[in-house]
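Left out: one protein chain. Kept in place: all the others.
Should a chain be cited, it is by its letter among A, B and C, assigned in written order, with residues numbered from 1 in that chain.
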Amino acid sequence: MSPAAPTQAPAPFGAPSGPTVRTVTDAFHGDLLEVSMGPQHPSTHGVFRMDVTLDGEVIVKLKPVFGYLHRNHEKIAENTSYLASMPYTDRLDYLCSMSTNWAYALAVEKLAGQAVPDRAQYLRIILAELTRIVNHACLVGFLFNDLGTSFTPLLYAFREREKIIDLFEALSGSRMMCNYQRFGGCRIDPSPEWLAAASRLVDNFPRFLDEYERMLTGNEILLARTQGVGRLKAANAINAGITGPVLRAAGVNYDLRKVDAYGFYSRFDFRVPLGEHGDTYDRYMMRILEMRESVKILQQAFRDLPTGPIMDPKAKIRGFRPKAGEAYGRLESPKGELGFYLLSDGTPNPYRYRVRPPSLINLTLLEEMCLGHTVADAVVILGSIDIVLGEVDR
Amino acid sequence: MLGSGILKGLAVTAKNFAGSFYDPERMATVQYPEERAPLGEHYRSFPLLVCENAADPLGTLRCVACTICEKECPPQCIYIEKSKDKKPDATGKPQLYPVIFTIDTAVCMGCGICAELCPFDSIKMDKVFEVTATNRFTGLLLERDQLAKSNAYYHSIRPAEAAEVDARLAAERLAAEEKAKAAALAKAAAAAAKAAAAPPTTPPSAA
Amino acid sequence: MESLEQIRDRLLARFPGATITLVPNPGPAAEHTISLDNAHAFEIARFLRDDPALQLDYCSNVTGIDWPEKEIVETKKVSVADPAGGPAKVVEEKTKRIEPGRLEAVYHLYSMALRHGPVIIRLRTGNRSDQVTVPSLTPVWRSCDFQEREIFDLFGIVFEGHPNLRRLLMWGDFKDHPMRKDYVEPDDYEWEPTPHAEVLERAQAHYPSVTPGVSAPAQVEAKP
Partner (left out) sequence: MSAYAMAVAGSEPFLERAPLLLRDAFVQLLPAPTQWLVHHLITIVAILAVFGLFFAFTTIAERKLLGRLQNRRGPNRTGVPQFSILPWRFKHTLFGLSQPFADAVKALTKEDIVPAAADKLLHFLAPVLVVAFSLLTFAVLPFGRNLIPVELDSALLYFFAAGSATELTIFMAGWASRNKYSLLAAMRALAQVISYELPLMLSVVPVVLVAGSLSTREIALAQGGWTFGIIPHWNVFTPWGFAGFLLFLVAALAESNRSPFDLPEAESELVAGHLTEYSGFKYALFFMAEYFGLTALSGLGITIFLGGWQAPVPFLGFVPSYAWFMLKLVGMIGFFIWVRGTLLRLRIDQLTRLAWQFIVPLALINLLNAAFWSLTRDWTGALQLVRWVISAAIVVGPFVLLGRKLNAGRAPRTYRYATS
């Protein structure tokens, strides 16, 4: 694959990262095998499809195919009011509805010039970081399933995730479809008991991470399966718009919590882990280390959580009509930069509503990452990119 | 040494194996039909319509068929037809009422926006999640009488919120009564004043 | 980062002949945008990426926007001299003009190296029917790859120079562009009887003998 236009970009269409790939067929090598992995395949994390061409088991060509879960979320949103899109954003990245809600609320607040009270900002950070833990725990679990464990790490991760999800249910009324953030604040004020339970859970979480790491991080099979697999170069990753832990695993220091310091993130003391090799192992470790940093943020948030209203008194729930204009709000979702682009023409419905899905754009370099590796690796690389098809296909 | 990571992993799974017998932190499963995890205060499943009197659910619905929920419902699963006549509502004001109020629970996603936006505290979120039907079209299409639940039931599922709503409604009712009383008094006063001020056109004996 | 005006001026100095206009954003976000002409867009994009002061190496978001043809009624107050010689009268004069429809692609650019942004650029097509081509910026920013394909799919903007311009979300044989404002939904995709009269009517139009409560395809199949 090479660009049609003659440019001298800094290797945007990077060379395959794996071993050299044979592209010829002759009498000694036999035919190439074309396999359509998906849409029904256990490891495509939904209804994603990869049309792979194999030389033996080595991938010489990979073509991602999308759209099996396409429901034109953007069109639906353009035909309903701003508020009515909020529950639909839950269904974009259904593992992290809290941060997806926040991204949408952030964009609408930017569009309407809406202020958010302090307590709500803290609550949003608490929930977003809990969501990050939920997402990374899930991802790591599923990654190990792709690596061939019999569900054990996944179920350990789910056990911990379940505790956080229970908190979400107690707070918002639903486990995954939280529909919690509102333009100008949050919907429900958590009770002191809830906060105490959440704080206790967060304090206990590093214990789980330690056990998890003891079980897996040093495992020789894991090292063999992930180190050096699916290398991603920093320059290519930036050019391809890859964000989130995948980008940081390649060594690029770009975390919107630091760069944009949206919400109250500038008030928190945390670090951004950076990888060096950009391979699957780094991507896995980024998740583990980010969970540890999230725990730190959460502990600070529980300590400093102010009292006060959770909803801006000027915020309008009924009859919300932002002034004409446009805004692009983005935040660091667990998967990368999640952005909402909104264009208002002064009516109750957005004129243009666009989601910038990190899952989709992080797949841009999937082929480059997989070339030269085997089918087994392709599954793992896809798993380490962390996609949710609800967001990819929208 | 090669294998040490594997041995550590085996140790952790063994620990979890043992822990699953005595440690509730590790064995978090709830044996569902016999045991049930408690539902939180804010848990929501599908909408219900609050009525004041369980004996006459359809006659005492709080709903005034304003259709805000119908318009705002994201998946458009609510269908309302307004009445032609008016009936007095909880505050005694004559209001419209829904002749048809259906919610297609096959479509409903339980987001709770209808309950959030309802200005009359009429539509609320239920907590019953075990909803089954043998016909996926009509079976899941809930009519007015299936949706109507008494205020007492609402109190039983969401005590804090219901108490708050009741207090607010009571205050409104009181205010409305006082307003009505004041209006009646004013009216009477005005009438009296009028009667006093106006020159008698009819002989007082006739009045 | 430089202001948008400065960027525009530098661009105009660098690319003489290019039409670069600022598009103000009236909303509170005040993210103003630059509109580029199609002939120079590709070169300008490369300049924006490689310029050491800007280094917009990261194209975050690419969006299509559909602006259908719309009739704009402008009211102007015109003073008309009274033919009778009296004082001039102020008369409201309504002029109707048709604003031609167009499609627009909006690019949100950031710099990861210098951590600034966004610089938002817009590319516009001539109309919505036959002049729907804008230059593809995928060779400049690889991240536009899928997003431009998606816009091509859902809006129908043809990106010239895109290495692999195929539909992304809809299937290959699909004809229309669903995100356009005048897109008409097919009448058969939501055929299940619902309480909504409108949907039911559409279902009945598609399956004439549909009765609520029974699966429509089952009824259609049952018919000889």
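Here is the rule we use: a residue touches a chain if its C-beta (ideal position, glycine included) is under 8 Å from a C-beta of that chain, and two chains touch if they have at least 3 such contacts.
Owing to the predicted nature of the structure, the values given are computational and were not obtained by experimental measurement.
Enquirer: Going by the stated contact criterion, tell me the shown chains that border the hidden chain.
Expert: In the entire complex, chains touched by the missing one are A, B.
Enquirer: Which is it among A:Phe205, A:Tyr281, A:Phe340 or A:Tyr353 that touches the chain not included here?
Expert: Of all options in A:Phe205, A:Tyr281, A:Phe340 or A:Tyr353, contact with the hidden chain holds for A:Tyr281.
Enquirer: Among A:His41, A:Arg175 or A:Arg321, which residue is in touch with the absent chain?
Expert: Reading the full complex, the residue touching the unseen chain is A:His41.
Enquirer: State which residues belonging to subunit B touch the missing partner chain.
Expert: Subunit B touches the chain not shown through residues 1-3, 6, 9-10, 12-14, 16-17, 19-21, 26-29, 31.
Enquirer: Extract the touching residues of subunit A with respect to the undisplayed chain.
Expert: So the residues of subunit A touching the unseen chain are 33-35, 41-43, 54, 56-57, 144-152, 155-156, 159, 215, 217-225, 227-228, 253, 255, 258, 271-277, 281-282, 285, 289, 374-377, 379.
As a working rule, only the chains that are shown with their structure count from here on.
Enquirer: Taking the mean of the C-alpha atoms as each chain's centre, how many Å separate subunit A from subunit C?
Expert: That gives a centre separation of 27 Å.
Enquirer: In angstrom, rounded to a whole number, how far apart do the mean CA points of subunit A and subunit B lie?
Expert: From the centre of subunit A to the centre of subunit B is 35 Å.
Enquirer: Please tell me the distance, in whole Å, between the geometric centres of subunit B and subunit C computed from their C-alpha atoms.
Expert: 41
Enquirer: For a test of understanding, state which residues of subunit C touch subunit A in their complex under the given definition.
Expert: 25-31, 42, 46, 49, 57-61, 63, 65, 106, 108, 112, 115, 118, 120, 136, 138-147, 154, 161-164, 167-171, 178-179, 183
Enquirer: Going by the contact rule set out above, which residues of subunit B touch subunit A in the complex?
Expert: Residue list for subunit B touching subunit A: 2-6, 8-9, 11-13, 15-16, 26, 28, 37, 40-44, 68, 72-74, 109-113, 116-117, 119, 125.
Enquirer: Sort out for me which residues of subunit A touch subunit B in the complex.
Expert: 80-81, 83-88, 90, 152, 156, 159, 162-163, 166, 169-174, 177, 179, 187-188, 191, 211, 214-223, 317-318
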